[in-house]
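Next up is a structure, given as structure tokens.
Excluded from the complex is one protein chain; the other protein chains are retained at their positions.
By letter and in written order, the chains are A, B and C; residue numbering begins at 1 in each of them.
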Amino acid sequence: MKAKVTITLKNGVLDPQGKAIEHALTALDFGGVDEVRQGKVIELDLAETDEAKAKTQVEAMCEKLLANTVIEDYSIELSA
Amino acid sequence: MKAKVTITLKNGVLDPQGKAIEHALTALDFGGVDEVRQGKVIELDLAETDEAKAKTQVEAMCEKLLANTVIEDYSIELSA
Amino acid sequence: MTDYNAKFNAIEVTDELIAEHGITKEEHGIMLDIMGRTPNYTELGIFSVMWSEHCSYKSSRFWLKQLPTEGEQVIQGPGENAGVVDIGDGQAAVFKIESHNHPSFIEPYQGAATGVGGIMRDVFTMGARPIANMNALRFGSPEHPKTRHLLSGVVSGIGGYGNCMGVPTVGGETNFHKAYDTNILVNAMTVGLADSDKIFYSKASGIGNPVVYVGSKTGRDGIHGATMASAEFDDDSDAKRPTVQVGDPFTEKLLLEACLELMSTDAIVSIQDMGAAGLTSSSVEMADKGEVGIELHLDQVPMREEGMTPYELMLSESQERMLMVLKPGREDEARAIFEKWELDFAVVGKVTDTRELTMMWEGQQVGSIPVPPLVDASPMYERPWEETPQQDIIAASDVKAVDSLTELLKTIMGSPNMASRRWIWEQYDHLVMGNTIQAPGCDAAVVRLPETKKGIAISVDCTPRYCLADPKQGGKQAVAESWRNLTASGAKPLAITNNMNFGNPERPRIMGQFVGAVKGMSEAAIKFNYPVVSGNVSLYNETNGIGILPTPVIGGVGVIDDVSKAVSIDLKAEGEDLILIGETKGWLGNSVYLDTVEGREEGAPPPVYLDQELANGDFLRGLIDDGLVTASHDLSDGGLACAAADMAISGKMGAKLVQPASSDVPAHAYFFGEDQARYLISTKNAAVIIEKAQESGIPAEIIGKTGGSDLKLGEGDAISLAELREAFEGWMPEYMAVEL
Partner (left out) sequence: MKSAVILFPGTNRENDAIAALEQASGVKPQLVWHGETDLPKVDMIMVPGGFSYGDYLRCGAMGANSPIMREVAKAANAGVTVFGVCNGFQILTETGLLPGALMHNASLKFICKRTQLKVESNATNFTSAYETGQVITVPVAHNEGNYFADTDTLDRLEGEGRVAFRYCDEDGVVSDATCLNGSQRNIAGILNEKGNVLGMMPHPENAIDPLHGGVEGSPLFTSIVNSLS
């Protein structure tokens, strides 16, 4: 199955990229934009076909490698 | 409303990051992982409350700034 | 059984298809003669890239042959991946410059990054470890809506690639002019270091020897990149964009280490990087040089994508790949090294005695082209050319004088073309490797050779407005300026690489610029014993018929025996004398002054007197070697006043300059004239220097003293260094502040 992992900065962690984008959007005259945050998305194909097992596996990947839980949260979406 | 923009590399464009992540996952004994691709996600708060207008606005932001349409595709999700 | 020839060459090769591949009627005829039949689809692809301007140099070859390429210091001149120059003690400098103009306009980050990656591969293919990168950049006018985005992307792309490779980017040059609005220039140069008896070449040999592919897998990146680099842009170019190549500097770093490791054995017969036109040009070049054939088993090529065809594999410009011929039986040893570095390795063919490039798929032939005519019969054009009409000489007295020279100086130092490039070079790791003795901000970069006292000095230079006004003087001036920059640091100039950036050569006026530049460059290079050992030509830098300024960029390399003697531009101490070396006549034609004050980009450019250049430069080098000079700077754009400002700002040390009573040049022309062959130096030993100058007949005069916190031009006209620095350092950060 396919997994999509979205990794975003935790609340309270200042996001320089998000801030810069917000700044640039404002400079480009896009008004009314606020709270811009940038994160990562990682897509994977898994050999695993069982959803529960796949989830456990991807969670382990996130904890071990994909996310830095000191500053980042992650969420996982699975699809066939 | 809130917008979530997901930006991924176009098919066929080399994704060195994805390749390296795949490699690292394999080295960490996560078997059966394939086709790893890395992208970006950008979340924004918009003052705009009309969904259609918000969509047009975010599309314009993607074309002008957020995505590099020479090598990237983007998709937009809106929510209240 | 599948008939692969039928499968992969099902597309019918019609006259239209041939024309779409950029092959002219005349070339079409030659191609049929060579093949004795209509080529199949795969073969057509190969002809089209091999005969593109980028690969065949068809418009430029005739003239390039006139450049001086020999000298006792030259180990390898043009024709290999990079030039090789003897720097003594059994070591060689390996260097080349290369353009990535079109790709950088389409995708500035990746275009510039892959340009840097490509030129580094050219250098380490020859067995040299890259020790320094440089770049020459030209952007459109600052007001053009795309300029910021392009500048930002190009700079971060250059940094992104070079920084990750761990090769310091130690200098460059950057200009803005509206002529580059839709055709920016990104020229990247790499200098590498090798033992002079361990240089690797591309000439294949040994019938039956294995042909090996290493590096990244092949994808559909940049197919027809070479043809694109040889075509003008128009408004539809956006739609026709081929897949952009994405650089992977991490893989290239591994490739570098793996190649150097294998090169320390004797397993390699020949090696060639896959640059423009990828597998095609690398295999053709190896076969041609070795007067052999090469048989490629394309199904064995490591592929990144499904369903790739021979046509795509041969034309792909995927990055970070190399082709090698190994000695027989050494495959396993080589494979072990590349696998240790986690890179792909595949035996993809063998050397044959047929002198054909033969492409196979699962044992079946899918195409074959005789190599010698593919290379030699490729058209060479002696395109019609027209000399650029001479411009009038503008007398200094006919140019408006300003009230305050220092006010003007501030304006000029804070203008787009003269302001500090710190915003750029602070994004480049210019310190990695621990040998950067003179960093960006100096005339030439100086990089020490590991474990020695010796260093290499490097500079890239061109003054396109001079080249437009008078291509021959401009070509001469570019060579002279690079020679002067190396000299000003104390180094002995050895050889150059050149990047000829021009518009559409099918227009006689443009071709005339090219011819003029070549003639001027040749004259200067001969005079200085400063031969051309490598280079690159980028033509068709035009959009909708509007061409760039002729921009023949010169990358110069010199050697300095003791880097502790190298001199930088910053003023060092209070109370030192300032000496101007060279003759000042106040040349204002085509000067920064004329443009700034009167908005005129015109007039004959300053003539370059090669005898004077040589004499003045050799004199200064001697002074530096004798330890008599504390700071030194050559005079170029903006003349004396701007050189003094550079020296004062970077030394955080004021100075007072006074025009000698003996000079009858109007003050504005004295301080801002752009006469060539001049240097400004500071010294504690003025008397000795003046005496030596008189003995040698070199014009040299004490024109000022260091000290204080102001820069004074003449008696009553002063500006504080703080104010000057703010103008100089302020422009680019402020300009770029609104770009992401």
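We adopt the following convention: contacts are C-beta pairs under 8 Å (C-beta built on N, C-alpha and C of every residue); 3 or more make two chains touch, one makes a residue touch a chain.
Quick caveat, the model's predicted, so the values are computed rather than measured.
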Indicate each shown chain that the hidden chain touches within the full complex.
A, B, C
From the list A:M1, A:A20 or A:L78, which touches the chain that is not on show?
A:A20
From C:M35, C:A113 or C:L254, residue that would touch the chain that is not displayed
C:L254
Of C:V212, C:V244, C:I437 or C:V567, the residue that touches the missing chain is C:I437
With the full complex in mind, choose from C:S156, C:S205, C:Q364 or C:N529 the residue touching the hidden chain.
C:S156
Out of C:D195, C:D266 or C:E342, only one touches the absent chain, namely C:E342
For subunit A, which positions touch the chain that isn't shown here?
12-14, 16-17, 19-20, 64-66, 68, 70-71
Omitted-chain footprint on subunit B covers residues 16-17, 20-21, 24, 27-28, 38
Go through subunit C and note every residue touching the omitted chain.
156, 159-160, 163-166, 248-251, 253-254, 341-342, 425-437, 448, 450, 563-564, 740
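The criterion applied here is as follows: only the chains that are shown with their structure count from here on.
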Between subunit C and subunit A, distance of the C-alpha-averaged centres to the nearest whole Å:
41
From the C-alpha centre of subunit A to that of subunit B, how far is it in Å?
10
In subunit A, what residues contact two or more other chains?
21, 24
List, in ascending order, every residue of subunit C touching at least 2 other chains.
740
For a test of understanding, state which residues of subunit A touch subunit B in their complex under the given definition.
6, 8, 18, 21, 24-25, 28, 30-48, 57, 60-61, 64-66
Okay, in this complex, where on subunit C does subunit B touch?
106-107, 109-110, 216, 219-221, 241, 243-248, 250-251, 304-305, 318-319, 342, 740
The residues of subunit B that touch subunit C in their complex are 9-10, 12-16, 19-20, 23, 65, 68, 70-71
